[in-house]
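Let me give you the structure first, and then I'll get to my questions.
Missing here is one protein chain; the remaining ones are kept as they sit in the complex.
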Amino acid sequence: MSLLEVNKLNIGFQGGDGLMNVVTDLSFDIEEGKAVALVGESGCGKSVTALSIMRLLICPPAHMEAESILFEGKDIQQIPERHMWKLRGNDISMIFQEPMTSLNPVTTIGKQLTETIRQHTGCSKKEALAKAEDMLREVGIPEPKQRLREYPHQMSGGMRQRVMIAMALSCDPKLLIADEPTTALDVTIQDQILELIADACRRRKMALLLITHNMGIVAEAADEVMVMYAGQIVEKASVQEIFDTPMHPYTNGMLRAIPGTAHTGEEFYVIRGRVPSPLFFSKACRFAPRCDHACERCHKEAPQLQDIGGGHYIRCWNPIKGGNANE
Amino acid sequence: MNSGLKFVIKRLLVMIPLLFAVTLASYLLMTITPGDPMAMYVGQDQLRQMTPTQKEQRREALGLNRPIIVRYFDWLDDILHGTFGTSFKTGQPIEKEIGQRIGITMSLNIITLFLTYLVGIPLGIYCAKHKNGIVDNAVMLYSYVGISLPAFWLSIMAITLFAVKLKWLPGLGLSDLTLKNPTFWQEVWDTIKHLIMPVGLTVITGLGSMARAERNLYLDVINQDYVRTARAKGLPERKVKWGHAYRNVMLPLASEIGGSLAGLIGGSYIIETIFAIPGLGAYSTNAILDRDYPVIMATLLMSSVLVMVGYLVSDILYCVVDPRIRVQ
Partner (left out) sequence: MYLFKKKHAEIPLKRINSAVDPMQDDEDLYFSAKVEGYWTTIFKRFCRHWYGIAGLIVLAALIFCAIAAPVLTPYEYDKIDFSAAPMGQPQPPSREHLFGTDRLGRDYFTRCLYGGRISLLIGFSAVAIQLLIGIPLGCIAGYYRGIADQLICRFIDFFSCVPSTFLILLVNALLKPSMFNVILVLGVFGWTGYTRFVRSYFLSLREQEFVQAAKAAGLKERTIVFKHILPHTLTPLILSVSMGIGGAILSESGLSYLGLGMQEPIPSWGAMIAGAQEYTNSAPWLSVFPGLMITLTVLSLCFIGEAFRQAIDPRAN
């Protein structure tokens, strides 16, 4: 049994006169202790997917429905809202993109850490403080005792993200969802934070759902990769497979667009066009209008996600054969 | 040093030149108007009985022959010693008359402010939780009706209806002078009855805007990332609201108390006049209507001081509730 099993997740937003579908029939699962990356351009539905697993989407205007979202065999959708808190922070934790705004500005770091710990373990204030101090030390914050008394505005963005990580790890969750944890940070600390997350997961045998648009990060931290485009998974494979033999033209394009992989003198590769608004998703292949590889069928019929052997799935009529990012 | 204290001291230092400017402005405004400035010191009736030589001697003694700047500093010196001169109309020392009136005006405004916040905040939060519902839309319309009603007209209408026609409430003043040897509770009840209309009307007209402001604040805060964090880490909804949302909703309110108080003081000029409440507002209005210059100068100064105190209290409150200012 997988730790998390998402079946046919659909997410829409109520807007103007209709429901805009931003995520369509999304299915995937995460094994215990595995790190899975969800990759895609901004606006393709990655973050709402993460939020919907935690049931943190604000509905309305959002609207979600799924055949099932099983966590340890139990359907999250069946849990009444008043019991959801037992799951959040305890079994599944989340780290957000914006460390600058994700901490309450008027409450001390200590208070924000201990309230999580006390909520889930029911321990005393003193025990919780000791635990919070340990957590801060674990995520590499110097002088943790003093830091507990400080407010978020007294810390840098990197420090705050460390606090967020400490908070997320403090109750030993089984699954950590990291929603673009390094995007808002300085390039110099991005690596440190990513390593911190990957390390913590390995040590605690914790599963990780890493959401990012950065292929470099994927290579460092993930075991398995899901590439998402316009609300659908277009390719899913192990991290080796994705980097060595990307089959979907979109994945291929993404890999070619990483600066530094192109040969000198070659023009820098970009995927033409941009992600369509959910209002204009095509009925056929959603990537076809931007695809260099599209054939006639691509414009007429919607492809399904199919196994092409070895746990490699793609959604494409005309995949790149023996694809190479640097062909 | 505590940076919060620093912040408050800095605000205080800004206020000193402002206070100075207010005194200068009110002095200049009054000295350029016609009339013998000596009347301020000896009273108008006495002035009329004096012979020209007496006047000249008195003028000399009071130092009124000296240049205007020197006289301004004399006046300032008097104020610092607690003397504001004599009212043209009553011949009484102004500081005596002003003292208890300030108390009345301030208590009235504080009660009004308290009640407005007490009802407005929960109402605003309710509206935010049921955004675009019937109550929310009704409150939105109601807030604009509240702003649009002329306060003096509403007061007159209320007095006519409740005091004259229905005789439910007393219409004027703050206490019933016909009450003979009232007990303590009788006196309290009497005061409450007198306060219902002036306070109630101000609360009713201001309530809508207050609730609207609170609603928008709440909607702002509830969509903040840190509220989502609080949910994500597994706090039950009750703790999310009380621990993270409400507190941040209260923050901006603290900084607005000063502005609200200034607004209420501005409104008290007409409200107090209509309800014949012996407060600073009615006192100022009557002084203006009677061209009672020494009183005008004193009340202008005192109203400004009250408003400044209001802003200062706001600053202090803001410091207390928001660590971003308190701790650097």
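Going by the order they are written in, the chains are A and B; count residues from 1 in each one.
Everything below uses one rule, namely that contacts are C-beta pairs under 8 Å (C-beta built on N, C-alpha and C of every residue); 3 or more make two chains touch, one makes a residue touch a chain.
Only a predicted model underlies this, so the values are computations on that prediction, with no experimental measurement involved.
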Which of B:Leu113, B:Ala262 or B:Ala298 touches the chain that is not shown?
B:Ala262
Spell out, residue by residue, where the missing chain touches chain B.
14, 17-18, 21-22, 25, 29, 33, 140-141, 144-145, 147-154, 156-157, 159-160, 164-165, 262, 265-267, 269-270, 273, 284-285, 288-289, 291, 296, 299-300, 303-304, 307-308, 311
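Throughout what follows, only the chains that are shown with their structure count from here on.
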Cα centroid separation, chain A vs chain B, in Å, comes to 54
Residue numbers of chain B touching chain A in their complex, please.
223-226, 228-237, 239, 243-244, 247-248, 251, 321-324, 327-328
Touching residues of chain A toward chain B in the complex: what are they?
54, 56, 58, 81-82, 85-90, 93-94, 96, 98, 101-108, 115-116, 119-120, 150-151, 153-154, 164, 167-168, 171
